[in-house]
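Only a single protein chain was left out; the remaining protein chains are all shown in position.
We call the chains A and B, going by the order they appear; numbering starts again at 1 in every chain.
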Amino acid sequence: MIAFLFKRSLDLLFVLFGVSVLVFLMIRLIPGDAVEIMLGANTEITPEGLAALREKLGLNKPIFVQYWDWLTAALRGDLGQSVWTGRPISEEIVQRLPITLELTVLSLVIAIGLAIPVGVLTAYWRNSSAEYLIRLVSITGVTLPSFWLGTLLIFLVFKLAPGWQTLGYVPFAQDPWGHLSRLVLPVITLSLPMLAGLGRVLRSSLLDVLNQDFIRTARSKGLAERTVLYKHALRNAMIPLVTVIGIQVGYLFGGAIVVEQVFAIPGMGRLILGAISERNYPLIQGAILLVTMTFVLINLLVDLVYAKLDPRVEYA
Amino acid sequence: MSLAWRRTLLPLLRNPLGLLGLFLTLLVLLGALLAPLLAPYDPVRQDILARLSGPTGSHWLGTDQFGRDLLSRILFGFRNSLLVAFSSVLIAVVVGTLLGVSAAYVGGRYDRAVMRLMDVLLAFPIILLAIGIIAMLGPSQWNAALAIGVVYIPTFARLTRGPALVVRNTDYVQAAVAIGAGNRRVILRHILPNLASVILVQTTLALSTAILVESSLAFLGLGTQPPNPSLGQMLSEGRPYLTLSPWTSVFSGLAILVASLGFNLLGDTLRDTLDPRLRGH
Partner (left out) sequence: MNGRWFGLLAALLLAMGWSLAQNPVRGGTLQIGADASPSGLDPHVATAFASFIVTGQIYEGLTEIDERLRPRPALAESWSVSSDGLTYTFRIRSGVTFHDGKAMTAGDIAFSINRVRDTKTGSPIASRINLVKDVKATSATQLVVELSQPFAPMLIELAGIAVMSEDYVKAGNDMQRRPMGTGPFAFKEWVPDTYILLERNARYWRQGRPYLDALRYNIVPDPATRQVGLASGTYQFLPNIDPSLAVTLRTTPNVKLITAQDLAYTLIGMNASRKPFDNPRVREALNYAINRSQIVQAVYFGNGAPAGPLGLRSWASPQGAFPCYNTNANKAKELLAQAGYANGVDFGMIVIGSNKTVVDAAQVVQQQLAQAGFRAKVEVLEQGKFIQEWRNSNFDTFASINGGNADPDGYLFRTFSTGGSTNVFKYSSPTVDRLLNQGRTTVSEEARRPIYARLQLELACQGPIAHLVYGTLFSAARENVQGFKPIPTRSLIYLRDTWLAR
C-alpha cells in the first residue's frame, strides 16, 4: 500500500507539473501581443498603461524566470491579481469554488442514485423492448444540450409553479430552503446526461458479476433473486462504478460552466467566462489551474477508494 | 466485406437501437450533404413579414426572427456542425492514433514521454480545456474545431496504445519484423487494421459529443459566429423568443438531439457488439 501511494504521488506530481507548465504557457502562446489584446477591452489605451501592465505581469523577464516566479508564488497561494479590479485572484476563486463543487457533488450523488435502477433493469431485461426503451431514454439524456434542457426546465417550472424561485444563488446559511430550492433544476440538468454513462457501466459489471460462480452458488442455495441481487451482485458490481466517477466529475465541471450561465449561479464557470470576456488572462490561468488540480485530486481519491474496495488491484 | 466487419455490422442491424442510430445518422448525413438540393429556401434569405411563424405549408418547420426558413437553416446547420465535428474528430483520430501506435511501437522513453503528456492533457476537464484554448485563440468555428480536436487526442492515444502493444508482441508481427518488413508496412498492414473496430466505436461516440460540445461553445459565444447557421448558434439565437414562438428553439434543439443521438446510439451499439464480454450469453 505504501509503495502504491508513493508511485501514485509521483505520477500526480508529474501531472501537476505538466498542468502548471501548460497553464503557464497559455498566456505566452497567444498569437500577437497578449498585453495589447488584454487592453483591447478598454477603449482608451496609453503607452504607459501598456508598459505598466507588462511589468506587472512580469512579461519583460526571461521565460524561465517568469515560470519560476509564477510557480513559487502560486505554491504560496498567490495567483496574482485580477487585472482590472486588483482583487487577489485566489480570493476570487476561493469564493466560487465551493459553489461549483456543491453543484457537481450533488449532481453526482443524484446521478448515481438514478443509475442504479437503470443499470439493474437494463441488465435484467437484456434485449427486451423495455431495456431498449430505458437505454434510449438515458442516451437521449446524454445528447440533450444542457443549456437547452435548462432553459426548457426554467420555462416549464415557471408555467407550472410560478412561485418557485429557480434562479440565482442564496448562501445556505442565509436561507437554507431558498438555497436548496434554487439548486433543484441545475442539479437535474447536470445529472441527467450522466445517467447513461453510469447506467451502462453498472449494467456491464452487473452482467459480469451475475455470471460468476459465487452468484450461481447463491442462486443454487435457493436464495431469492432479490437477495442475490442486493446482498451479493450489486455490492460487487458497484465497484467499477467508482472508476468512472473521476471521468464523470470532469464532464460535470464542464457542464457546470454552461449550467451556471443559464441559472445565474456565481460559480467557477461564471468566473472563467467573465474573465474571458474581459481578457483577464491571469484570472483565467488561476481558475483553470485550480479547477484542474481539484479534478486531479478527486481522481487520486477515487483511485485510493477503488484500491481499498477491490482486493484485486495490485499496489505495485 | 471481411468476416470481422460482417460480425460487427450484422448485430447492429438486428439491434433496434443500432438500427435507429444508423437511420438517424444517415438522415443527418444525407441532409448535410444534400442541403443545397433539399433546402426549400436560401438559408440566409430573410422575409420579415413571415417571421417567427410556426410550421406552415410554405415553411414546414416555421421561420426564425428574420423570417428565415428553419428547415433550410437546419439542413445547412447540419452541414456546418458536422463539418466542425468531423474535422475535430479527424484531428483527434489522426494525431491520437499516431501518438498511441508510435508510442507502443517505439516504446522506451518516447513511450513514457508521450503517455505522460497525454496524462497531463487528460487532467483537464474537457470543456474547460476547450474554453482555455479558445480563450487564447479567439472564438470562431475553426478554433472551436481545433480545441475540440486537441481535447480528444489523449482519448485516442490511450485507446490505441494498449491494443497496439498487444498486436506488436504477437507472433505474426514479430515474424513480419523478422523477415524484414519495414516499420511503415508493419504499422499499416498489421497493427492499424486490428485497431479499426476500437477506433470506429470511439469515433462515432466522439462525433456525438463533438456536436454537443460545439453547440455548447456556440451557446457561450465561443463557437461558430452568425450569420453562418450552426445548430448550437441557431438554438441560442432562438432562446430569447421561446415564449413568443417556441418553434425556433424547439426544432433547432431537436436537430442537435437527432444528430448527436444518431451517432451515440450507433457507437453504443457497436461497442456492445464488439465487446466480447457482452456478446452472447
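In this section, a contact is a pair of C-beta atoms (placed from the backbone, for glycine too) under 8 Å apart; a residue touches a chain by one contact, two chains touch by 3 or more.
These figures come from a predicted structure and were not determined experimentally.
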Tell me which of A:74, A:154 or A:298 is the one touching the absent chain.
A:154
In the whole complex, of B:107, B:162 or B:240, the residue touching the missing chain would be B:240
Where the unshown chain meets chain B, residue by residue:
44-46, 48, 51, 65-66, 138-139, 221, 225-227, 239-244
Touching the absent chain: which residues on chain A qualify?
36-38, 40-46, 48-49, 84-87, 92, 95-96, 151, 154-155, 158, 162-169, 261-264, 266, 270-271, 273-274, 277-279
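Note that only the chains that are shown with their structure count from here on.
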So, what's the distance in Å between the C-alpha centres of chain B and chain A?
22
In the complex of these two chains, what residues of chain B are touching chain A?
16-17, 20, 116-117, 119-121, 123-128, 131-132, 134-137, 208, 212, 215-216, 219-220, 222, 232, 235-236, 239, 242-243, 249, 253, 256-257, 260-261, 264-265, 268, 275, 277-278, 281
Per the touch rule, the chain A residues reaching chain B in their complex are 11, 14-15, 18-19, 22-23, 26-27, 29-31, 126, 129, 132, 135-136, 139-140, 142-148, 151-152, 155, 200, 204, 207-208, 211, 249-251, 253-255, 257-258, 261, 272-273, 276, 281, 284, 288, 291-292, 295-296, 299
